[in-house]
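Take a look at this one; I'll ask things after.
For this view, one protein chain was removed and the others were kept in their places.
The letters A and B name the chains in turn, as written, and every chain counts its residues from 1.
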Amino acid sequence: MRIRKLFIAFIISTIAAFSLGGCASMGVNVWERDILAKPAMQLDANANDHALDDHIYFSKEASSGGRGFGGGGCGCN
Amino acid sequence: MFKRLLIVLSCTLLLSISAFSFAAVNDPPKSIKLIASALSDSAQLKNKVVYVDFWASWCTPCRKSFPWMKELQDSYRSKGFQVIAVNLDKDHKAAQAFLEETKAPFAVIFDSTGSLAKSYHLEAMPMSFLYGRDGNLRTSHEGFLPKDTVDLNALVRKLLAESVSK
Partner (left out) sequence: MQLNGSKSIRGALATITAALLGSGAVSVADQGKLESSLLYYSESGRVRATEGIVNISKQLKGDRNIGVKLTLDGLTGATPNGAAPSSKVQTFTGASGSTQNVVPPGVIPLDGAFHDTRFAVDANLSQPWNRVTSSVFGVHFSAEHDYYSFGVNSGITRDFNRKNTTVGLSGSYSHDIVAPRGSAPVPFAFLPASTPPSEDGRESRGAHSTRPKEVFDVVFGVSQILDRKTIIRLNYSYNRTSGYLNDPYKILSVVNDQNSPDAGEPVNYVYENRPRAAGRQAFYGQVRRDLSGNTIDLSYRFFWDNWGITSHTVDVFYRWQLRGDRALQPHLRWYHQSQASFYHAFLVDGVAFPQYASADTRLARFSAVTAGLQYSLPITVGSRLNITAEYYTQVGDRSPPEAIGRLRQYDLFPRMNVLMFRLGFESGF
């Protein structure tokens, strides 16, 4: 169990490291964010829906946490 | 468990930051010639102060900058000031709709393939470049916030006051 958790942690931090590091090339040019700027592509939209869901699942299940917050969008300014 | 994980994540984060701090930032074209060549009349920018603005209809700050650019163009057109708005929409209809809505009085270049944007090595949206009457790049500006207009207005007036050197 512990080994599995450490393995998952390693995988996720490796992915995170690749995202941040060697990848000045990963991603798109600033003028290519048209699709990412669409409302449907905003990870943090529908905050109320997520709050309602989190409330329900927290009171009916033993798990919590997860979503956090993220970037994306048009990346303007 | 948590402490170890935090150390792992912090280390990868720090390593990653140092890794890409070495990435070089390329310089945008120092001369207005590239922009001028994209216009139907490339001589129309001679001896003018030119404000080149890269924008797209999906970019909210870009849309917000249009009223200010309109005002600037109307105020200083007679003094030899020209706004060139380079549109980067891949969907031309969206760009047209916005231009009709705002009735922009300045020149628009449509760069849907992004080749001009690439030549300018754009780092932000919107991004603008101010050229003096001599056709040389004086400053670039990333993003647009209402408070930016104060300094930009002052700079435009300063450049307009310069006499034609050619």
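The rule is short, and it goes like this: contacts are C-beta pairs under 8 Å (C-beta built on N, C-alpha and C of every residue); 3 or more make two chains touch, one makes a residue touch a chain.
Because the structure is a prediction, the values reported are computed rather than measured.
The omitted chain makes contact with subunit A at the following residues, 1, 5, 8-9, 12, 15-16, 19-20, 23-24, 26-30, 32-52, 54-77.
In the full complex, subunit B contacts the hidden chain through residues 1-2, 5, 9, 13, 17, 20, 57-60, 63-64, 123-124, 142-143, 145, 147.
Quick note on the criterion: only the chains that are shown with their structure count from here on.
Between subunit A and subunit B, the centres computed from C-alpha atoms are 30 Å apart. Across the complex, subunit B is touched by residues 2, 5, 9-10, 13-14, 16-17, 19-24, 29-34, 37-38, 74-77 of subunit A.
Interface of subunit B with subunit A (complex): residues 1, 5, 8-9, 12-13, 15-17, 19-20, 23, 54, 56, 58-62, 88-91, 114, 117-118, 122-127, 143-145.
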